[in-house]
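Pasting in a structure now, in structure tokens, and then I'll have a few things to ask.
Only a single protein chain was left out; the remaining protein chains are all shown in position.
So that you can tell them apart, the chains are marked A and B in the order they are listed, and the count of residues begins at 1 in each.
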Amino acid sequence: MAKHPTPKLDELESGPWPSFVSDVKQEAANRLENPGKIEHQIPPDCPEDLLGVLELSYKDGETHWKHGGIVGVFGYGGGVIGRYCDQPEQFPAVAQFHTVRVNQPAAKYYNTKYLRALCDLWDKRGSGLTNMHGSTGDIVLLGTQTPQLEEIFFELTHEMDSDLGGSGSNLRTPECCLGTSRCEFSCFDTQDICRELTMAYQDELHRPAFPYKFKFKFDGCPNGCVAAIARADFSLIGTWKDDIRIDQSAVAAYVGGEFPPNAGAHSGRDWGKFDLQKEVVERCPSRCMAYDGAKLRIDNRECTRCMHCINVMPRALRIGLESGASVFVGAKAPVLDGAQMGSLLLPFVEVKPPYTEVKEIIEKIWDWWMEEGKNRERLGETIRRLSFQRLLDVVGLSPQAVHVREPRHNPYMFFKEEEVPGGFERDLQAHRARHKR
Amino acid sequence: MVFSSSGYNPEKPMENRISDIGPRDFEEFYPPVIARNKGKWLYHEILEPGLLVHVAESGEKVYTLRCGASRLMSVTHIREICDIADKYCDGHVRFTTRNNIEFMTDSEEKAKAMKADLAGRKFSGGSSKFPAGGTGAGISNIVHTQGWVHCHTPATDASGPVKAIMDEVFAEFGQMRLPAHLRISLACCINMCGAVHCSDIGLVGVHRKPPAVDHEWTGQLCEIPLAVAACPTGAVRPAKVEVNGGQVKSVAINKDRCMYCGNCFTMCPALPISDGVGDGIAVMVGGKVSNRIGTPQFSKVVVAYIPNEPPRWPTVTATVKKIVDAYAAHAKKYERIGEWIARIGWERFFSLTGLEFTHHLIDDFREPAYYTWRQTTQFKF
Partner (left out) sequence: MTEDQQKVVDFITGRSKTKFYFNDFLEVFPGRGPREVKKVLTGMVQEEILEFWSSGSTTMYGLKGAGKQGAAEGEV
């Protein structure tokens, strides 16, 4: 018998998509039965009270959570989000229900030994409910009480060799796509640099000293599976400088229908026979391809590496060998002056251990942003306020045409004094000799 | 409950403390076939919806079964995932950015057996535990935020609308018959901690009323300067107010400047932002993050407000379905929603979908607004 009737939530148990309501109910039953004889350290009925609070929200159309200022464990400025229920008498088991962010292993590969240990920890010291994973990539352990925070951290660090993720004005938990581990498109080892920078910047991740949050994301290719260009203050997106590798016999196999185009991604509808000219050559955004019926040619100098042709014919076309990444900076969600996409800072950087060049750029940007950024100002907003030129100066880069989509629309340019012969000082005497007052 | 110590000594927090160790090394968790072939993959193919094969230079293959999941997940469910991974995948599993689960094995037979096994696993209410799909030209899992399950400023729930929408478009999760990928995401307020602003269809919770001010408690619960400083638009100012015949320190809200972000409520619990009547969902379309063919794009608002209709949000789900259906019927192969609209024009998008164009959809927020108005004689009647 459920502790709280949940007629509204029950309607979310039907339908084919996995029902979180059924899953939370399953956990409620598991905790009640407690087959593993777990010594629950927070009220075992918290999944039921969570359903109760949620049902109330479904009735009221309003949340029943309050924020709390708790940040984490001793010495850390992030990793825990404090939550308090605003109906604690009705739902005492979730009166305190804090979130713990655990830094996920890069690209979210696990073995079951690790996951089971995590489950055991969260069965005992938390609600038994998680997010696999949060938006930024962390393992989110959903719901525990204040006295458990240090205990959880102690077990995470001592027994699971794991650490908390970021929150607040910290470096947030870096995230990457699976990169070269299982993808032929990846231009660099996204996981390795993600882990290397996570480890190198542990202090920034745990002890906040930034004006606001700062996110790193690493996409192995321009397809952008972790959405780095939309979300990260600093991102690397894989690219290459040399030629797309072509296997002409495989091209012929696609044309001849031996290989499924798009790696089968469009196989659910009859789009007609694969037409290389129409589907690849004419869809190429830079029109740098030609096919004469026997041979596919690419004018690589004109290619902008959009990935379309490679996505369509992965067995025939491969990324170049001189691969690395482009650096983008300043992406953010809309609050306040509108969303920003990452802007191209460096067209190409080698991405090889120990990643010295990348780290140098990051640290120059941080030093500048920490000095000049206003409170609660994302890097992208600081750049907008102080100009992209300032950023280039800070990083020590020369302006290039690739930095802009188009040159400025107005002639209100700032010239540096040293750019103008004689500087900004005027010779009034000489002027008056030429012009009467 | 008997307190069980982990070994932590609250008297001496620094004693025996381990910190700054970061996450576990990813290499510990690679399935052997991944470890052996990393960086040497030749190509991949989607054999059927949800089932991929990647082929390495060595000739080795890894079969990946991709399954949908609710991101709100119990340890009981994770343990079932572990049982599956132990049975078919030598104890390895991974999760994707879009909250899907990937089971990998080096044998096609095992992969197919696993797929058949998982297809039969249901939750008590009848929903699938592990629906296969989320590959190719279809709709993958919805990325989303916490909503009413755990957030203090949401204008809508997240898990509930996501479940309702995925039920509605479930056929497209398990098939690959759309013109291109279609990515849906949901953020439960405009702060968008889920960064849904570059999705084919983005749903975002919107408040429509400035916060209430609980004057009696403002001074007692909150530090006024912090509440004032929290407002990104400068709409909160200190004010003296009369309460029960006495003057108290509180705040006043400039209702014309407030854009309902809830940041002041974060700093001051006496400024509640949620409102059952005011809150709801806005619908955005046409964004993407991929650089394929067209460049990355922001999503644009096409429906300013739909009321919250728990538990199954019928108007939101119907609106999403309408957009998906119009796109599926009219877009050309390879066109993402935004690229389809760029070709046909926004006026045609509204006529094809039947969505109403309202004054809210004309940008009037600060400088970039001008660039969204039309400055050409080219348009469609």
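The rule is short, and it goes like this: a residue touches a chain if its C-beta (ideal position, glycine included) is under 8 Å from a C-beta of that chain, and two chains touch if they have at least 3 such contacts.
Note that the structure is a prediction, hence the values are computed from the model and not measured.
Check the options A:58, A:84, A:110 or A:218 and report the residue that touches the missing chain.
The single option touching the absent chain is A:84.
Among B:142, B:231 or B:267, which one is in touch with the chain left out?
B:267
Return the single residue from A:113, A:374 or A:432 that touches the missing chain.
A:374
Could you please point out the chain A residues that touch the chain left off the display?
Output for chain A: 66-72, 75-78, 81-82, 84, 146, 167-170, 207-213, 367, 370-371, 373-376.
Of the residues in chain B, which ones touch the absent chain?
Against the missing chain, chain B presents residues 14, 191, 193, 220-223, 225-226, 230, 263, 266-269.
By our rule, only the chains that are shown with their structure count from here on.
Just curious, how far off is chain B from chain A if you go by their C-alpha centres, in Å?
12
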